[in-house]
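Every protein chain but one is kept in place in this view of the complex.
A, B and C label the chains in the order they appear, each numbered from 1.
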Amino acid sequence: MNKYCFLDDYSEGCHPRILAALGRTNLEQQTAYGNDDYSNQARALIREQLGKEGTPVYFLAGGTLTNLVIIASALRPHEAVIAAHSGHIALHETGAIEATGHKIITVPSADGKLTAAGIEAALASNALYPHMAKPRLVYVSNTTEAGTVYKKAELQVLSKTCRANNLLLMLDGARLGAALTAETNDLSLKEIAELVDVFWIGGTKSGALLGEAVVIPHEALAEDFEFHVKQRGALLAKGRVLGIQFVELFSAGLYFELAQLANAMARKLSNAILAAGHALAVPTESNQVFAILPNRKIEQLNERFDFYTWEKAGEHRSVVRLVTSWATDEHQVDAINRLF
Amino acid sequence: MNKYCFLDDYSEGCHPRILAALGRTNLEQQTAYGNDDYSNQARALIREQLGKEGTPVYFLAGGTLTNLVIIASALRPHEAVIAAHSGHIALHETGAIEATGHKIITVPSADGKLTAAGIEAALASNALYPHMAKPRLVYVSNTTEAGTVYKKAELQVLSKTCRANNLLLMLDGARLGAALTAETNDLSLKEIAELVDVFWIGGTKSGALLGEAVVIPHEALAEDFEFHVKQRGALLAKGRVLGIQFVELFSAGLYFELAQLANAMARKLSNAILAAGHALAVPTESNQVFAILPNRKIEQLNERFDFYTWEKAGEHRSVVRLVTSWATDEHQVDAINRLF
Amino acid sequence: MNKYCFLDDYSEGCHPRILAALGRTNLEQQTAYGNDDYSNQARALIREQLGKEGTPVYFLAGGTLTNLVIIASALRPHEAVIAAHSGHIALHETGAIEATGHKIITVPSADGKLTAAGIEAALASNALYPHMAKPRLVYVSNTTEAGTVYKKAELQVLSKTCRANNLLLMLDGARLGAALTAETNDLSLKEIAELVDVFWIGGTKSGALLGEAVVIPHEALAEDFEFHVKQRGALLAKGRVLGIQFVELFSAGLYFELAQLANAMARKLSNAILAAGHALAVPTESNQVFAILPNRKIEQLNERFDFYTWEKAGEHRSVVRLVTSWATDEHQVDAINRLF
Partner (left out) sequence: MNKYCFLDDYSEGCHPRILAALGRTNLEQQTAYGNDDYSNQARALIREQLGKEGTPVYFLAGGTLTNLVIIASALRPHEAVIAAHSGHIALHETGAIEATGHKIITVPSADGKLTAAGIEAALASNALYPHMAKPRLVYVSNTTEAGTVYKKAELQVLSKTCRANNLLLMLDGARLGAALTAETNDLSLKEIAELVDVFWIGGTKSGALLGEAVVIPHEALAEDFEFHVKQRGALLAKGRVLGIQFVELFSAGLYFELAQLANAMARKLSNAILAAGHALAVPTESNQVFAILPNRKIEQLNERFDFYTWEKAGEHRSVVRLVTSWATDEHQVDAINRLF
């Protein structure tokens, strides 16, 4: 890559503390398949955040794999998922959920969030027994695919709606760090664990080489979970690789610190874009910036920077997506900011 | 772990050269999803071994995931796999292949190998059209789960049998390094690529943190392969992590050097066991030693060493499995050898 | 049922000629699994309609089963279906297609039909390689779920669009008789067979007890088809039951005659509804009438007749669906007509 890249939050390796820990522990013999000391330490560190001992925690490699293991283990064959149309499982996972046999019922959403009304509409239009798959699990992501962040009150309403309708609530936290450190956030990991049935904390997009931590507050869903992890190919022989990384991320607040760095860089981009007189397609809450720029401006920026042109916005403008990470170089942010 | 462990070949981290490379390249920005410079370099290095440009090569994380992606992408729903009863996909992958919809037809095997006669028997007893799943892919592993190594003549016969019967031949190379560096081996990577339709080169058990390289000499099987990699959750966002490791393994012969180290340690164990007057359940060809030991001896060894007691061998004896790796400590080998 | 029923076109048994044929042949011994004389005769009769010898024809029991066998046999795991949002597979088959692993990409449609523009939009929004399932098969139904009928020119455009985009075109003919005998129809079975890759001729809704005939003009799709029929549980031991029925339906034009009867009754209903000053939600082309009636009128009709109230149409009106069949009693049509 010759140009500086704002394409995504996984263009660099991992935080140096993680590399150091991998090196420090490298030649120790450790039990395989997630039963190593480091995975156990990481579990303890995550449970500390939840303020609850014993909550099941598993480490998997990769978001799509994590989503499909959770959903396939939680549902019977006739049960369906409700998700926002923009939900990662609905849009960007190559039919991975359907490949495990389950229908995804999508709900339109302007900002990437699901609402109680959306869920209820999905229930109402999927009620013709037994000719329609039975809605059973609600999938949300935080941050959403639009970079927006759920407020506590919003998640409480979703949680209540799900419990009232015998629906499981699952939260995809590929970018949960970015959500929890957003200025607009008022949720804690502990509260999330109280409101949802199962969620995961993304490592890949938050400073790890790879790895996601699945947390299952609704403990019945954890029954036999490890079989599913193995059956779908998600059980790493050297589970230590995941454990060591999550130990580092959840020691001394590194996970949150890195997410804050990413968010701060996005805010800086976003402020410069607004200051230059352009509009945002979605207000910037986390580490993704969706800006509406003139096509000529986009071309010009593209000479020195890589980013996605997301969709057209009329004839002469387009929405672009700029993503920052814990590793984003502030000098490059300043450089692109001068060009808007 | 307080005891020294001969349980498996994935109890340690990775070869230090790999960690160094991860560190050296860590902050470079690289394209995601396996399109990074290092994955491309690693592809070139592997193709060099094959003596053939352009052979499709993909990097995935984990053997079960690799097996299921290959098989699910290669077969239509009514097609079945033929494997030795001891084959990893048949015995130790939690029904991962069946979970993608395919039956595995198993063939008895004393030494872990398939033979033409075994394949032909499986064909003959699965021929009642259309009431039986149609055999379409033959799965072998090298080394086998019994640590044995295919001779060139054996693989040639399998290849010929498969081609004569419209069967695809797949080779699981989780321990391909150990096979190719065995004293009994007379095969090269190049020859394997000529004889089979698809195979994979295991990194996890050969010095990498994780990662396996899928090689598809039968190029029609590579059509749309990346969709399958993504759909099954096997497409790492930071594909560089796999690419960098395979660059190191296939530079300066490291992959083969590490496998040789493992094999040498196993030979040392095996020689000591024989010298002490015990028998082997299977002659030691690679990095797995299957020894028949008195139960009292096993208890005594277990005080200082970890290993699997595999199965009973009469009333007073059992088969134990001792596995070595590139990281096995020769002092520990000497120590256990003194106890046999 | 005490009330006369316009709920569907499968509330009665079968045409008496079919019962007579079942009786006449009952004690003959016939080969099982669709290889009986009658299934062969029925194949010949259908091929006569196609004007082409040798086209593969199979008999299955039930529309959902037929749809899932066709689609699961035609697609590789990463391939998706494009269908109208109202398509039977998308809306009323309990996720049967997803249960075989395939995503359905739905396209909005006011009248139940797909258009080239709809297909192209679906292609454009599902093109992010390899992160989106690959569209590969287009599903249409004729008549559609709204009772509308494809014109020849419309199907030609779809066919051309599919061939230009490497898409298979499949036609669900659960009510194909009603389509081919509609006043607005200008298509023949022969032309359908030239324009689509695979289609089926519904028996259940056209005078049979059960049974659908799958026709595969794109012969490569028929390779190993019978394995799929068996694997999904669709291979009737007494295949004669299906063969005998299709022999009767395709002898002396019975299939078309029965569909015409159904359509005529629907036209009579529809004319009376319009004459009474009500509007139709969709113009009546076949044997389904979608009428917008005042809720009080619906209540009144419901005292003596059964039918579905489909959806609200403002505060005081609703859309009702009245379905006729070959067995609809004209006296009952007259009776309900007097009440509109």
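In this section, a contact is a pair of C-beta atoms (placed from the backbone, for glycine too) under 8 Å apart; a residue touches a chain by one contact, two chains touch by 3 or more.
What you see is a predicted model, and the numbers here were worked out from it, not measured in a lab.
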Residue of C:140, C:189, C:209 or C:282 touching the missing chain in the full complex: C:209
Option from A:78, A:92 or A:218 whose C-beta touches the chain left out: A:78
Listed residues A:29, A:49, A:100 or A:245, member touching the removed chain: A:100
Selected residue (touches chain absent from view) among C:82, C:96 or C:132: C:96
Hidden partner chain, residues of subunit A it touches: 72-73, 76-78, 100-101, 129-131, 133-134, 224, 226-231, 235
Positions on subunit C contacted by the hidden chain, ascending: 1, 4-5, 7-8, 10-14, 16, 19, 22-23, 25-32, 61-69, 93-96, 99, 204-205, 209-210, 227, 230-238, 240-241, 327
Residues of subunit B (touch criterion as defined above) contacting the omitted chain: 77-78, 80, 91-95, 98-104, 128, 130-133
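Heads up, the rule we're going with is that only the chains that are shown with their structure count from here on.
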Furthest chain, CA centroid comparison against subunit B: C
Chain centre separation in whole Å, for subunit C relative to subunit B (CA means): 50
Averaged-CA centre spacing for the pair subunit B and subunit A, given as whole angstrom: 33
Inter-chain centre distance, subunit A versus subunit C - centres from mean C-alpha coordinates, in Å: 42
Residues within subunit A bordering two or more other chains: 93-95, 99
